[in-house]
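Yeah, one chain of the complex is gone here, protein chain that is, but the others are all in their spots.
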Amino acid sequence: MKNLLWLQGLTCSGNTQSFLCSENPSVSEFFSEIKLVWHPEITHNRDITEILSEVFKGNLKIDFLLIEGAVTNNKKLHRIGKYSIRYIINKLKNMVRYIIAVGNCAVHGNYPALYNPDQISGLQYGLNGKKGLLPTKFKTVSGYSVINLTGCPVHPEWITKTVLTLSYGMEIELDSYNRPKELYMYLSHDGCTRNEYFEWKVEAEEFGTKEGCLFYELGCRGPVTHAPCNKILWNRKSSKTRAGMPCIGCTEFDFPYRENYFETKKYMGIPQDIPIGVTKRAYIMITGVAKTFKNERLTKKLEETD
Amino acid sequence: MAKIERKVLHRVEGEIQLKLIWENKQIKDAFIQNLNFRGFEFILENRPPLDALIITPRICGICGHSHLIATVKALEDIYRKNGYRLEISYKASLIRNITHTVEIIQNHIRWFYLFVMPDFTKLEKNKEEMKDYIPLNGSKWKKALSISNNILKIVSILAGQWPHTSYTVPGGVMSDPIQTDIAEAISITDAVLRFFEEEIIGTDINNYLSVGSFDQFKDKIKKGDLLTFIELTLKNGMDKLGKSYNRFITVDAIVPCVREGVVKKRSCRFDPSKIKEIDSYSFLKKDGTDFSRKRYSWAKAVRYDGLPMETGPLARKVVSKNRLFQDLLRRFGDSYMVRVWARIDEIGRMLLTLKSYLLSLNIKEKAYIKPEVKIENLEGVGTGLIEAARGSLLHKIELKDGKIKKYNIITPTTWNLGPRCEKFLSPAEKAIIGLDSSLKAEMILRSFDICSVCTTH
Partner (left out) sequence: MPKAKKDIREKRKEEIIKVACKLFAERGYYNTTIPDIADAMGMSVGNLYNYFRSKEELAKYIMQYSSRLLGEEIKKINEEDIPTKDKVFRIVRKFFEISEERPELIEYFLRVFLANREVFQEGCEGFLCVSEVVTELMIFLEEGAKKGDLRQQDFFPAFVTLMGPLGGMVFLKGEEILPKKPIEYSQELAENIWRALKS
């Protein structure tokens, strides 16, 4: 059985908490297929410093190294026992089969890196073009670079699907940010229950209604964000946009330093960021057409439709 | 001869390092070190005000929702201080309370089965008895994790997802649930309540709530994980260990009453102006950082009128003059057993509260009423106070020129597990002085339900 070691850098533990919510497989089911070496919130009877000792000596081989949290060399900001996480990763990087960066902080530093972008970063990327801990061309013995799962937090299935697919000996394709293509080729826009309102340009002007598209006024990043949130539902129930909260684009690299998350930035009434895949000209034309032909059904509250 | 032992503690939502000074086989002194720092208070400066709703939940993965509610309250306080009467519909208030309560319940369940009970599997000699509590494979561990996931679906229905939603803004909430959503939420609540009755208290909840003393508990409750916990505690002498200052704080009141440093018997209102953060032993000072030898944690010490206070479910029980806990405190003091029991007890009561919120919800009311002015146009200081799972949470935000000028956060774990000040150890440090076992020290620290990531933010 392949095994898995989970370490935390500078983190809020949100990805761990999200992971604990995993269903099909549940955390226990998952760890019946993959052996858990250590996890800071699950393991009760082993000390991490002992385990790291064994791994450094070469007595314990690790297949999957999962890192949650930003990394730094500065031991004043973060330590695991007496080590800095940078030290640990540098020692382990050529000893483990796969390294998976779980969550934005491990991928590029995220909010923690804003405090000190030169000293705090992700594994293979830093904030806003800065360098990560490992060189851009770095690959583990498996031939994969660090596999990035962006998100703040990530969905538990993004972790379990990635690990299990690899553990069954199947290849996963990565996109240009080294994220599993099959997860991040969807936009969080795909599958939102408000898609019809988007199509017909019926905007939600205020919060608090299940009708209306959140893209035009309220800052929703759905059409420009790579994430399967409306395909693989959160808590197997819903998603932010379904519940009326705009997507904040947390899987994209500019997430931590964007501002005014609940406002759609517009110039002369036209959104600054238009949906991926369409040119501005085409978008404006289609918007014009859609606004011209009203969809009567979408002008009413759903309860009042036929 | 004094011996120094250093331990790294996990299963504490983050990481804590513990420095214990041993003498004559007893803990003579204890230093709780929070060594990981992310600087959220700095990250928030110069940001637009509403961005705080996205950022503060990301201080913590398990109690992020409490930060969200504290932030929105602090922002709404700014409206009030500027003379605007913000209208929040009853429906929006209820929805906020509902999601907040769900997070508390889920926190307590995860804490008890993932953090507390596994320690007993190490303490207990009879391993066979404890097999159900073993992480990953134990049937009770699995069931508890699963039920904690179920209740979170209520947050998903009303707020999109857990963890990390920011579905509430000044003026109300963003969601617009339909009647069948509420029915589903009630059904989920009932299922978790059944879990509480079947697994934890081993009886009907009304029977449990009628218990007013330790003796009545022994009479009425014959099975369940709470009983198992109490028996294990008594067996290992932990009913008397882990006592602290017997002083409690909640955002509503403090007990016993402290006025001008003099302690009086009864309770009195909590006055936020009496809180002081003391950084003598912290790496973080008012004007930068300092790593000189005596400083040992990124957290600061917090004191109320100069005194250390315990916050959390036990504090809430004391402040609300709960009959059972008045008896337990009389018999056992603010020990490990009583503190943990207070948390477990809260799961049941909160489930009932949750159900009553859901039943009171009128979906026809507006979810969001837009404030008259944009918050960017207001200035001043706003405070948001809330009782989170682990205790009193305080957010203080200062706005100027349309941006956040300053943001200060005091978390419950800072009260309980901050470093010492010149006069006093923190409540948790005090609780482990005199112990003869470092495993028991760990367990007692966990009874405070540590959120290390919150404490240092």
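Order as written gives the chain letters A and B; numbering starts at 1 within each chain.
Here, a contact is a pair of C-beta atoms (placed from the backbone, for glycine too) under 8 Å apart; a residue touches a chain by one contact, two chains touch by 3 or more.
Bear in mind that the values here come from a model prediction, so they are computed numbers and not experimental data.
Enquirer: Can you pull out the displayed chains that the omitted chain is in contact with?
Expert: The omitted chain makes contact with A across the full complex.
Enquirer: Which of A:Lys57, A:Lys137 or A:Arg281 sits in contact with the chain that's absent?
Expert: Among A:Lys57, A:Lys137 or A:Arg281, only A:Arg281 touches the chain that is not shown.
Enquirer: Given that one chain is not shown, which residue among A:Lys35, A:Lys91 or A:Lys291 touches it?
Expert: Answer from the full complex: A:Lys291 touches the omitted chain.
Enquirer: Even though one chain is hidden, which residues of chain A still touch it in the full complex?
Expert: Touch set of chain A with respect to the missing chain: 267-270, 272, 280-281, 284-285, 288-289, 291-293.
The working rule: only the chains that are shown with their structure count from here on.
Enquirer: Counting in whole Å, what is the centre-to-centre distance of chain A and chain B, each centre being its mean C-alpha position?
Expert: A distance of 27 Å separates the two centres.
Enquirer: Give every residue of chain B touching chain A within the complex, in rising order.
Expert: So the residues of chain B touching chain A come out as 8, 10-11, 13-15, 17, 35-40, 42-43, 47-48, 50-51, 53-55, 58-62, 64, 110, 114-115, 118-119, 121-122, 134-137, 141-142, 145-146, 148-149, 152-153, 155-167, 169, 171-176, 178, 283, 289, 291, 366-368, 370, 453.
Enquirer: Going by the contact rule at the top, pick out the chain A residues touching chain B in the complex.
Expert: It is residues 8, 10-18, 20-21, 23, 26-28, 31, 36, 40-45, 47-49, 70, 76-81, 111-112, 114-116, 152-153, 206-210, 229, 233-245, 248, 259-262 of chain A that touch chain B.
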